[in-house]
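Below is one structure, written out as structure tokens, with a few remarks after it.
Just one protein chain is left out here, and the rest sit where they should.
Which chain is which? They are A, B and C, in the order written, and residues in each are numbered from 1.
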Amino acid sequence: MIDIKILDTPLNIQSCIDWVMSPECGGIDVFIGTVRNATKGKTVVQLEFEAYESMAINEMKKIAEDVLQKWPVQKILIHHRTGLLNIGEVPVVIAVAAAHRDAAFEACRYTIDTLKHSVPIWKKEVFENGEVWVAAHP
Amino acid sequence: MIDIKILDTPLNIQSCIDWVMSPECGGIDVFIGTVRNATKGKTVVQLEFEAYESMAINEMKKIAEDVLQKWPVQKILIHHRTGLLNIGEVPVVIAVAAAHRDAAFEACRYTIDTLKHSVPIWKKEVFENGEVWVAAHP
Amino acid sequence: MKINVLAFGIVKDIFGSASIETELNGAPTVEELKSTLEEKYPRLKQLASYMVAVNNEYAQQQQVIETGDEIAIIPPVSGG
Partner (left out) sequence: MKINVLAFGIVKDIFGSASIETELNGAPTVEELKSTLEEKYPRLKQLASYMVAVNNEYAQQQQVIETGDEIAIIPPVSGG
């Protein structure tokens, strides 16, 4: 089972975990991205996330379907937030439930790695004296 | 920072995650063990966990200190529950926060793998018609 | 043929807008669209890379754009 969402409100981690829990599963791995207060030694004030929503949902579904093909995973959830986020807030939650923990760990890591590579979502770092779209320039 | 606990009451996953969150961290990996409804095709009714508490705390601390040596991890939490657990309940929560996600994933997986190998906690599977201490016999 | 092009992230800054309209001849390919846009918005060439999406899918250079397709410029992604 797959649950994919892009939300402009705070992500509810407990609800994400509740959704993946099931009596057939023995292990859940959850990845939670959080906004760091610094990047490459520079103080970060806020992050802004923008998504090309229809395509981002599309690409996240592809990743989730891929995971269900590759690993014996029961449930996978990917929630990504958009808009302005403060330090410590959560842009992304990925939760994977499987009968055995190895599959949960591997699938969860694959999901965040692939998401960062292929899903059309963009992050702008807001500093004290300027802002920059991450990874835009070489 | 390290937080190790053995509790005979339900684990609060959200509090575990709140404890590891910090402004220096960009990634949190959380492993949640859950009680499965079956093992090797047999229906499980309940699990009972017993700990040699003082030594289990000791061994879990060793794992956590080992993690802080081996990976650039900020915070690690290991909470294990004891007593009778029903299907879907949570015997263990491990949460690891790091600046970067690779360290969080690797440290979290190392922690649960090592815990299952070295920490003096025992699990009894309760079936419809009998019960068995897991792994006791060859 | 008139093409509406959606912009995201830094491309929105480059276009100065969340979408622009551009005129292309005949049955243009993705490659031709890119050339035309790069001529009009040279800062596109300074990006680490960028892709074109057609109907919510990453498109190849030779893919032909058809009337009604949803076209978007995808600068390097950085979600998660």
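Points worth noting:
What we mean here is this: a residue touches a chain if its C-beta (ideal position, glycine included) is under 8 Å from a C-beta of that chain, and two chains touch if they have at least 3 such contacts.
Quantities reported herein were computed from a predicted structural model and do not represent experimental measurements.
Every shown chain touched by the omitted chain in the complete complex is listed here: B.
Not every partner is drawn; the one left out touches subunit B at residues 33, 49-52, 54-56, 58, 80, 91-92, 112, 115-124, 133-138.
What we mean here is this: only the chains that are shown with their structure count from here on.
Centre to centre, using the average C-alpha position, subunit A and subunit B are separated by 23 Å.
Centres computed as Cα averages put subunit B at a distance of 48 Å from subunit C. Contact with two or more other chains is made by no residue of subunit C. Within subunit B, contacts with two or more other chains are made by no residue at all.
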